[in-house]
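This is the structure I want to talk about, given as structure tokens.
Of the protein chains in this complex, one is absent; all others appear in place.
Chains here go by letter, A and B, matching the order in which they are written, and residues are numbered from 1 within each.
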Amino acid sequence: MNFPPPPSPGRPGGKSDLVLAVLGVAFLTMAGLLVANLWGRTPARPNIPLVEVKFLATTPWRQSYAALVAAKEDMSDYDCYGCHEKDKPPPIRYDENHKILIPKEHSDIVMGHGSHDRNNLCYNCHNEQNLLTFQVRDGRELKFDNSPPLCGSCHGPTYRDWEAGAHGRISGYWDARAGAAQRLACVSCHNPHAPRIPTREPAPGPHSLHDPQRAPSPAAGEPSH
Amino acid sequence: MTTAIRNYGTFLARCARVAFVGDARYYGWMGLLTAIALVGLNAYCKQLVDGLMVTGMSDEVSWGVYIANFTFLVGVAAAAVMMVIPVYIYNNEELHDLVIFGELLAVAAIIMCLMFVTVDLGRPDRFWHLIPGLGQMNFPNSMLSWDVIVLNGYLLLNVHICGYLLYMRYLGRRPSKWFYIPFVFIAIVWAVSIHTVTAFLYVGLGGRPFWNSAIVGPRFLASAFAAGPALIILALQVVRRVTASGTAADLQDRVDAGGLPGRPARADDWATLARVLPAVGGVSPANRDKVLAAATVLDVAAGEVLLRQGSTSSDAFFVLEGRVVVKREESGRTRVTRTALAGDQFGEVSALHGTARMATAMAEEPTRVLRLPAAAVKVLMENRELNQLINSRMTERLMITDRALLTLRGIVQVSMIINVFLLANEVFKEFYSGNLHVASSKYLFLGLHGHYALVPWIWTAVALNLVGMVLLILPISRSLKWLDVACVCCIIGIWIEKGMGLVIPGFIPTPLGAIVDYSPSLNEALVCFGIWAFGLLCYTVFLRMSVPILQGRLTKANERPLSADAA
Partner (left out) sequence: MAATAPFSKPDKTSDHAMTRRNFLRGSVAVSGMAALAASLAPLRQLKDFTSTEEFLQKYYKELTPEDMKKVLARIERDVQRQYGIRPHVRDLRPMDGVEFVYCLNLTRCIGCRKCVHACVAENNQSRNPEIQYIRVLRLPHGSLDIEKAEHRYDPKAVPEKGYFYMPVQCQQCENPPCVKVCPVNATWQEKDGITVIDYDWCIGCRYCEAACPYWARRFNFGKPQIPQERLNPEMAYLGNRPRRQGVMEKCHFCIQRTRAGRYPACLEVCPVGARKFGNILDPESEVSYILREKRVFIQLKEEMGTSPRFFYYFDK
């Protein structure tokens, strides 16, 4: 038995041929357009400058006496008796507000230790009997390269934290078996005459993927783009 | 065994051939989809080369429209069961054949889902790391590994069910219940699971308060059960329209041959029947004589009508020779619902039940039929084998009735009401309690700190959802025109609500409080269009193959080599 096929659901004739011809041409055109890569090109990556090397430095922003010695720097600033006379403590003068008057020879010192000038007496730390040492309230004399106990004599909790490693900078090895940890003294970061750490320029902020210029800032309430 | 494989090979080959042949509309549609799919492929190649930075995604909004589409389509796939449940649990005959269309839609949707997930991967070349046994699957901890399992399982289940039913129809055999009914029930549970698991993908993230809400799962199901059947309603109407082969007027003027007297049946007619319908051989001689006494034989010319839709009569017909096409008129168009070849019967349903004819049967070539009154059919059916055969064929009718569409409307209606209700619950909880976690909702609905990117989207979705819901509740959506409008509203509304309205705001603001807007890039959009086009292409091909099988136009019986053997 041979079944002739049933009629097609579509209309017979040239319409299909026309569609097929159009499709053939359309596909070829499309091939050309695709090769030409006319749309959807990947946008060029925006320019994000490399961060300046200064932001990567791990060196402390100031050098302690001990570090200066180690680095064989010019130590003339610490040669007190180059100018001062031995056994003759230099006098200290105040203005009418009991604010210390710094002599012009020491004009590089900005005195700012403690709020409300509560710690503005040089001999709170320096030993007037021997300018090359510090004096601690308990009567000890300390060398310039051993200043932390001096700081600790007032800043007890901080000193305790520092001793435990919880305050101050550390680098090197957390694991003593693998290597030593380098601890920094207080004066590597804090200027003893004005210990508050000065403000500094922040390193550049983040860039978002699609709009590297615009900040994702909810709080600023900037208008949407 | 080898015959079985050869048969199956022939089946696949013929299906494939069918997919490449069609009328002008078919070529045009397929060509358009292919072109869009290729543009999408091209865009994806660019993404492969340059990485996901060609999309609009960023570390702040790390999932975008790919995952949004994925989420929506999982819902569509899951919703296919909403056709299955009425059929298999409530025995709704009207929807019976349409289940296959629903399941094929599920297959196409899952294919799209898998593609959307793949294009979202940063390293698609490492897909094998996901394969259990070969790679490492973090099961059961990762919801994504659950999703991989349930999605692929669901794909296999549906491919099996559709493939099996279609192949059996092609062979003209009654499908064995054991081979598909258990899978149908597994698939019902599974469908709920795929969407629940996809919801858990979001719900399980404690760090994203916008998603970390128990109501997301039910919302997903409700919106899926609205959007999925809505899509099926539209798809069925498209099928009904494009498979229409004429108008009702074409059948009007045809000669009514079914009521002609004919000639009494003879013993050689019985022999012919036994040749084309071997099961008849089992009928007892006594019954045979009873049947023959009541039967008449009609010879009709091509184009003559044997029975007419809407009329009543108690006759059933068996084709002895030739071919009869059964056409249904639906909304002014006629469509082939099946083809009766030698050995097939038609008209028995209304004859046995005394109801009006459901379709018009017309000879397509000079045809000889055996006409039996209902009583004689009942006598035939005393034979167990024949009884089964006739009964099984009774259900095989590709009908897309308005009633079936309205049954689906009921599903969309209820789901949509639940969906809008759940959304309202979520909105209330977010805004009334007004704690810190309201930021994402604020960003979505009202805008936050000068960022309004999603506000127009979500209000469009809300408006469309409400319009869709109101239309569905109103009786006007009993008219297909309004039903279609309602369905389109629901589909678009839910797409936005689940995509731009659920996936994106979950990322905004970031857990660290940054607000970075997201909008898909051109390339990303092209990839999405490409995948949608490819999915539609798949669905079109599936329909192209399955409709003629369901109509009885593509069967093993009209396979050439075998018919040549028979000759």
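Operating definition for what follows: a contact is a pair of C-beta atoms (placed from the backbone, for glycine too) under 8 Å apart; a residue touches a chain by one contact, two chains touch by 3 or more.
Because the structure is a prediction, the values reported are computed rather than measured.
If you put the hidden chain back, the residue from B:Y8, B:W29, B:W63 or B:W482 that touches it is B:W63.
Touching the chain that is not shown, out of B:R126, B:R266, B:R403 or B:R478: B:R126 (per the contact rule at the top).
Only one of B:N287, B:N425 or B:T510 touches the chain withheld from this view, namely B:T510.
For the chain left out of this panel, the touching residue among B:V65, B:A439 or B:C538 is B:A439.
Interface residues of chain B facing the missing partner chain: 17-18, 20-22, 27, 31, 34-35, 38-39, 41-42, 45-46, 48-53, 57-60, 62-63, 117, 120-127, 129-130, 135-138, 141-145, 148, 201, 204-208, 436, 439, 506-507, 509-514, 548, 553-554, 558, 560. Residues of chain A in touch with the missing chain: 2, 4-9, 12-13, 16-17, 20-21, 23-28, 30-32, 34-35, 37, 45-46, 48, 50-51, 55-58, 60-61, 157-158, 161, 164-175, 177-179, 181, 184, 189, 197, 199-207, 209, 212, 215-220.
By definition in this document, only the chains that are shown with their structure count from here on.
Centroids built from CA atoms put chain B at 62 Å from chain A.
Within the complex, the chain A residues that touch chain B are 1-11, 15-16, 18-20, 22-23, 26-27, 30, 34, 39-42, 208-211, 216-225. On the chain B side of its complex with chain A, the touching residues are 22-28, 31, 34-35, 38-39, 42-43, 46, 49-50, 53-54, 56, 58-60, 242-243, 245, 323, 325, 336, 339, 341-342, 364-365, 447-453, 509-510, 513-517, 521-523, 526, 553, 558, 563-564, 566-567.
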